[in-house]
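Only a single protein chain was left out; the remaining protein chains are all shown in position.
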Amino acid sequence: MEEIKVGVFLSDCGGQLSKILDFNAITSFVKSIPGVTFVAQANEFWRGDGLKIILEAIESRQVNRIVVAESIPKVSEVAIAKAVEEAGLNPHFVEVIDLKDHCAWPHRDSPLEATEKAKAMLLAAIEKVKLMEPIERAEYPAVKSVLVIGGGIAGMQAAEDLAEMGFQVYLIEKEPFLGGLAARANRFFPTDDCAICIQSPSSLKTVANTSRKCVYRSGISELPNLKIYTSSKVVKVEGAPGNYRVAIEQRPRYVEIEKCIACNLCSNTCPVEVPDEYNAKLKTRKAIYITTPLVYPPAYVIDEKACKFHECAKCVEVCPTKAIELDQKPKQVILNVGSIIVATGFKEFDPSVIKEYHYDEYPDVITNLEFARMIDSFGPTNGAIIKPSNREPVKHIVFVQCVGSRDRRWNPYCSSICCMISLKHAIFVKETNPEIDVTICYIDIRTTGREHEYYYERARELGVKFVKGRPAEIIHDPATNKLIVEVEDEILKKFLELEADLVVLATAMVPPEDAKELANILGLEIDSDGFFKEYNAKLRPTETMHRGIYICGGATFPKDAPTASLHAHSAAIKAAKFLMNGKIVKDLKVAVVNEDYCGDCEFCPVTCPYNAISLVPKDNGRLVAKVSDLLCEGCGVCVGTCPVGAIELKHLKNNQILAQIRALLSINGSSKPLVLAICCSECGHAAVDSSGMAMMSYPANVRVLRVPCAGIIQVQHILEAFRAGAQGVMIVGCKPDGCHHGVGAQKAQRKVELAKRLLSEYGVEPERLEMLNLLFIEGDKFAEAAKKMTELVESLEFIKLP
Amino acid sequence: MSTIRFMEEIRRRHGGETIALCYQCGTCTGSCPVSKTSDRYNPREIIRLALLDNRQEVLYGDAIWLCASCYNCQERCPQGVEIAEIIFTLRNLAIREGKIPKLYEEFANNLVASGRLAPISKFLEKKRAEYGLPPMKPVDIEAVNKIFSATGFLELFSRSKGEKS
Partner (left out) sequence: MKSYALFLGCTIPARQPNYEISARKSLEKLGIELVDLDNMTCCAPPPLRSIDLKTSLALAAYNICLAEEADLDIVTLCTGCFESLAMTNSLLRDNMKLREEINGILSAVGKEFKGVKEVKHYLQVLVNDVGLTRLKREVLKPLDNLKVAAFSGCHLIRPSKYLKFDDPERPRIYDSLIEVLGAKSIWYRNKLRCCGGLLRGYADDIALAIARDKIVNAVSAGAECIATLCPFCFLTLDLGQMLIKSTYKEEYNLPIIHYAELLSLSLGVDPKELALEIHKIKIDKVLEKIGW
């Protein structure tokens, strides 16, 4: 075993720190620590001459472990680690601490005490680095191909981006046709142009590069790297990020896409007629049909539930290109992809459950999507606005907003686009049929996007009536075949009975019924409303806790077309970033399981925020936990969860934690009792940084231990701190709903509660232990809490746990 | 007197817990049989006035006594506001301040005296035999009044007896 030689490099920040801290005393203290072979002091060590000193010390083999006291360690350690690695030393043998923001600045009023604390901080860093094991770097294959689940406008655009970047893309869609909701919605607000269009591809030579293209002439199906599977769903996913094996099942179309020329002879001949769901059942269709030739593929499909197959086969006889194959079977295809993008969109909520609106009983009560089909000139009524009950013309239309949205019984959220959709429809009606009377009943009108308010203005200018009030009931008068909408006009404080020929319900937008199933297959989280949950809504809106799997478009929450496009492009970039090097390189700062101790209790697989732990059988029939090095993010929540200490982090082993705790509490130098603050390296440690950066003051008896996540803390650590001489312990983590690792802050809270109970049993005041949840900008709260804790423990008796 | 907001006062009482959820959609008034017949009553407005702390107008007004307790509003409210219960809560508060309509006073009197909302006359008791109905079982008036004592009903009622408007 190579002898451990620790080099300690003390930056005095251009001479500023040495005005407060006694660097002579610090240097001689450090020199006296066993294992330290080299000590140097300079203005700065993270670049220039200072960095050269470190590199020379390494090259001359005087040191093989590095401790640097430097400014803004979270930034400077990047440069130092890089240089150290180039010099041939494992970069994880470097520990950088902050004597400026964590010592000199906050304790500038008590320089002697600050110096003693500096000694303790350096001792802790040195002890940690002495116990550090080498961290290897691993490489994993990243197959440069992507699976996009969902062929709506978000899925198509993400697929197009990636295909044009050179990735092999598989786009799967559960319906027989691409297009999703857009193919039925006819027009999109606020531009009122076609809904079924996507970005123009730039790589196809014969397709003009413009801002956008109709899907059917976009050439998306001709992109060389893009393979489209319609009538397909994901059945199983195996493998790891960068290298997934996905099994998809493709239901038979019964029509050869390449041979079909969409001549309609088959449909004309087909004897079977069924209600046309695509067209809101406003008309019927045949068992062999095409929904719209506007998207891909421009080929017919057979509805296998309606078709009589060989009992009939009339379509086979008339097809001029022999495209119909009644004996097609479902196919299973295994795709090897590096990354998966979920773009499964949303659908309209079924308002039948809101019985007072009688959607299921009165044919003249329809939804916005059904209305969109009606006004579509390609649609079931060729664009005529009629009453579905008797096909007669319409004189009065009433729109009802928030049907199933903002409703705690069904969907508590606002679906965000329904106001604009109804306005779009109302404007369309007034522009094409100005004699039709249109009223919109609303709770609030929400037109928040760019240009959206002008849309609302236009509606008012065209004479659309607005009634502020949520309709209580829709009644049908059998004598006149008219509908009556009972609503209170809140502004006039009058009860109205609005007569309507057609009532259009602006229903909520909800996840498709198979979203949950897909989430289970992929191991993705869904939120309480059933939408796919993103990693972080503000900054990583298209990523998930699973690296390698991305989500975009309406699948995360209802949104309009511009936002869905944004999302799609974002997901494409994330996937490209992940796969572009053809390999995933990772430093293995991961958790490791001691299989002898593992009791297969299943706590850690369930708790791991990254789903990185699974249970595997051993020869003796036992199950033990196994950590995926690729998925593990090294947060340590599993360490805090394990009841028997069978798992620890390679880059922060238990002995390293204990060594630091003891070192930090070994030197006092003040009259005050020692307090240990265990801070997560996200918000917790950042709050300590900011209190120093802002030059706040708190006493030097408060010592800070940095851990990756507060979730790593075990009750044992807290008791050890008291044993080592702490009179008070503070755990500082992120906000409970903002933990950077998802669950860590909440887990830490539980530990603190348990530890408080235990302390009470020992006769120790539970107030000596507290948990703080802070943000970086709440450095003042940290300083305040540090002062308060100090005052508290000063007022209590000195304790020493056995 | 109380220093907390009117809305808070209502929220803390049994029946009033859900009042702050209201977002004034008007489904309640739209569903109300009384609102449709008369503009003296508008449940949405009552809740709005309460949320804006118009204690005087709500408790001393005539409106809160016009609810027919049909529960249609509560059934349909998209936010789960228990409007019918809130009206009861508001009436409870009004009575505590001495505002009790004569009708309810009579009910309370009858209850205390006989354990029934409407007393059964001797004439009716005799008629029961004629109709072939079994005689009425007695009410344990003592028990009823003990319950009234335990809840403070008697006190509250006798207090408002002297101060009704």
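In order of appearance the chains are A and B, and numbering begins at 1 in each one.
Please note the rule applied: a residue touches a chain if its C-beta (ideal position, glycine included) is under 8 Å from a C-beta of that chain, and two chains touch if they have at least 3 such contacts.
Since the structure is predicted, the reported quantities are computational estimates derived from the model, not experimental observations.
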Thinking of the complex as a whole, which visible chains are touched by the chain that is not shown? A, B
So one chain is hidden, and I want to know which residue out of B:A20, B:L51 or B:L156 touches that hidden chain in the complete assembly. B:L156
Across the whole complex, list the residues on chain A that are touched by the chain not included here. 355-356, 475, 478
Chain B positions in touch with the non-displayed chain are 13-15, 33-34, 37-38, 40-41, 65-66, 68-72, 74-75, 84-85, 88-89, 91-92, 95, 100-101, 103-104, 107-108, 111, 115-120, 124, 127-128, 131-134, 136-140, 143-144, 146-153, 156-157
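Simple rule for what comes next: only the chains that are shown with their structure count from here on.
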Using mean CA coordinates as chain centres, what's the chain A-chain B distance in Å? 50
Which stretch or stretches of chain A touch chain B in the complex? 356, 402, 406-409, 443, 468-473, 486-488, 490, 493, 495
Applying the document's contact rule, which stretches of chain B touch chain A when the two form their complex? 21, 23-31, 35-36, 39, 42, 44-45, 76, 78-80
